[in-house]
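Provided herewith is a single structure, encoded as structure tokens, for subsequent inquiry.
As you look at this complex, bear in mind that one protein chain is not there, while each of the others sits in place.
This part shows chain A:
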Amino acid sequence: MEEIIATAIGALAASGVWLVLRPRTYQVIMGLCLLSYAVNLFIFSMGSLFIGKEPIIREGIKQDLLHYTDPLPQALVLTAIVIGFAMTALFLVVLLAARGLTGTDHVDGGEKQP
């Protein structure tokens, strides 16, 4: 399972970085989205990966670290998702404003003539 998660994070982050460095604003926003997915998965995996374990203490399950998973990264990733989502929406607004004001979707607001 670790390999699959690691590969997924790596692929998302690599494509995200590549897209962020592209010259069109739409590519940049897609890159930022992919990057934030990678980051969210990464935070989630920091609590170490388990299948079928409780995050919150329950009656009848022995109260030690062998029988539970860390709930904190799950809470953190929720916050990070919400904030990332809001920021991406904001970026979208600025992107549209830039498109309207400059008449192009180039990140520098104009094509460089060779």
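The definition used in the following text is that contacts are C-beta pairs under 8 Å (C-beta built on N, C-alpha and C of every residue); 3 or more make two chains touch, one makes a residue touch a chain; residues count from 1.
The criterion applied here is as follows: contacts and distances are computed from a predicted model.
> Among "Sugar ABC transporter permease", "Peptide/nickel transport system ATP-binding protein", "Beta-ketoacyl-[acyl-carrier-protein] synthase family protein" or "Monovalent cation/H+ antiporter subunit D", go ahead and choose the protein name stored in UniProt for the chain not displayed.
For the chain missing from the view, the UniProt record says "Monovalent cation/H+ antiporter subunit D".
> Provide the residue numbers of chain A that touch the chain removed from this figure.
20, 25, 28, 32, 35-36, 39, 42-43, 46-47, 72-73, 76, 79-80, 83-84, 86-88, 90-91, 94-95, 97-98, 101-102, 107-109
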